[in-house]
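Please read the structure below before turning to the comments.
Just one protein chain is left out here, and the rest sit where they should.
== chain A ==
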Amino acid sequence: MTLSSPNPKVTSSNTWNFEYPQTSHSLSCMTKRSSKYSRLRSWKLQYCLRRTLRAAANDYFSLLINLSIHALKLNIAAARPESFPPSPPFSLEMLEDILREKPLEADGIDSVVVVDNVPQVGPERLEKLKNVIHKIFSKFGKITTEFYPDADGLTKGYVCCSHSGPRGVKNADGYKLDKQHTFRVNLFTDFDKYMTISDEWETPEKQPFKDFGNMRHWIEDPDCRDHYSVIYESGERTAIFSNDAKEPIVAEERARWTETYVRWSPKGTYLATFHQRGIALWGGEKFKQIQRFSHQGVSLIDFSPCERYAVTFSPLMDTKEDPQAIIIWDILTGQKKRGFHCESSAHWPIFKWSHDGKFFARMTPDTLSIYETPFGRFDKNRHVCIYRDFSWSPGDNIIAFWVPEDKDIPARVTLMQLPSRLEIRVRNLFNVVDCKLHWQRNGDYLCVKVDRTPKGTQGVVTNFEIFRMREKQVPVDVVEMKEGIIAFAWEPNGSKFAVLHGEPPRISVSFYDVKNNGKIALMKMYDKQQANSIFWSPQGQFLVLAGLRSMNGALTFVDTSDCTMMNIAEHYMASDVEWDPTGRYVVTSVSWWSHKVDNAYWLWTFQGRLLQKNNKDRFCQLLWRPRPTTLLGVEEIKVIKKDLKKYSKIFEQKDRLSQSKASKELVDKRRTMMEEYHSYRETTQQMYQEQKSARLELRGGVDTDELDSNVDDWEEETIEFFINEEIIPIGDL
């Protein structure tokens, strides 16, 4: 097959004309024509203008450069008197900037597609076929060139064409021309790619099993101490502590362990550290490195709840062909599972996982995509409507999402079960401004906070729509709130919820309970609260109301069983509150990231008794290590609760023992310190006495060792003290 190349005439600023030589090109050349020609032309023009030399086609390029150099040398030589020092040797570097722009043969090949399953026709019907093809493809994209290879008078049944924009034409894949002919459209570059793949199956090499020891070592602590990670010295040092009521015990401490911050995996098995080149996971007894994910510039991480997959985000390195803004990794093998495009990480996590890690979903303004694990099978669920927010139930494979109003169609909150895709509940809402989805941690309840602007009223009204998930047909009850909502939080394992409402500085807190009959009862309301956040104990019942940052760190410890305030305290300028996973302790902290002085974390009991003040230089972040879910069944927990009295006796004794031990240790420590100090002072005093004669000599024989050692020289002085001033009016004279 031969193509006739055009012979463009390019005119340079001088009057020389030049021609392209006739060349015989293969298929790829055809594709170059359109885009490449214009580029080539402009480049050539530039070249000619700059050097005012005759240029020629690609093939003679090297020769030309030599010529041009020669000519330039001559020019330079001619323009200069002999007395000048010899010119430096002319190098190719001077032409490099132009050479760099020289087009390559493979440029533009990306826009070629091969269309298979095109009817085979003779030359007489070729024109007709061309028309048909043109017509079909005009729907998908613009075809700039086409080529119908033929043999024995018939076309070969496939067409090569180039087009503008690779995406559109590729969509013609699967187009049915008629019963026999269904188009298969493939990128030309794909042929190349798949040709090079070997036909023979190579069995992957079996990786040796690496034993990292007991990954849940910290759970076996005889005193049930929980771990927490602390970053301090503005990120220079990271430490893992074992929490103890007396003082923290260092489990591990390293300098520059992470470059930004750390994250625990949801069950506490791994500690993720961030580095410029990617993520490292640490675990086991000695915090050895378990896994590495290479992701340049990584800034965020999220784990699947089952700890099988990790999702990382990097703002760098995203290309059209190879999506890697978000990468999903297999934690066990360390393999990259899939990359995704992502424009913004504003709403992290972008991918939300179902509670068992079976599904994960992502929302774009007009699609909700649900994926299924293990990978390889993707169930993409496209609904063409505008999605605003979605959330997985933390207890079941149910996804909740809401869609705003669209003209006459009301806003909708939908609960959909997976994998059946059964919509178990749809609730229509009117005049909706915004919705927020709040799941109770077990997935027993869903609260949808609905901000509405009802007709005929001014301002925004907030309703809580409470979905009772465990009952038939999911009944919904509504709680109307008259004031602005500052915070809402469910009791993690109960049926209560707490709401902060009002306008600062008049803030109130209300506690509600969802009764078995579905009635939502207001248990208690306190006004004049200094709080902007609610932190429930992970075991429920207790909570901390905190006025973080701008509210100076006011803290209120509440027992919601009878709604009493157990303690009111303050950690000035506190920025964070973190409950330990057992609900026994709570930590408040002032992070260096938000406030530059007094960086510290304080440990409180759940009742609000301050146990420790840990000042750490430029303290940044404290995170409790999560615990895996308990292995005990409901019955076993019941038995333990029943025998609590028996256990508490043992624990109390243990506490007493350790307490007396602690105070004894302290006294012992002080005693040794005092002994050391005194022995030091004795040696110095001894030396001091030895130097007495030298001192006397220096001060002319006056003994000044004691304040009153030279009383004889003292002078008496009378000093008046101003004690009181009394002005007595003498009265009328």
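Keep in mind that, in the parts below, contacts are C-beta pairs under 8 Å (C-beta built on N, C-alpha and C of every residue); 3 or more make two chains touch, one makes a residue touch a chain; residues count from 1.
The definition used in the following text is that contacts and distances are computed from a predicted model.
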| item | value |
| --- | --- |
| Per UniProt record, name of the chain withheld from view ["AP-2 complex subunit alpha", "Eukaryotic translation initiation factor 3 subunit I", "Ribonuclease P/MRP protein subunit POP5" or "Autophagy protein 5"] | "Eukaryotic translation initiation factor 3 subunit I" |
| Absent-chain contact - pick from A:406, A:423, A:598 or A:655 | A:598 |
| Touch criterion as defined above, residue of A:276, A:457, A:660 or A:704 at the omitted chain | A:704 |
| Option from A:194, A:209 or A:722 whose C-beta touches the chain left out | A:722 |
| Candidate in contact with the missing chain, chosen from A:191, A:572 or A:651 | A:572 |
| Touching residues (missing chain, whole complex) on chain A | 572-573, 597-598, 600, 615, 617, 667, 670-671, 673-674, 676-678, 680, 684-685, 687-688, 691, 694-695, 698-699, 702, 704-705, 707, 719-722 |
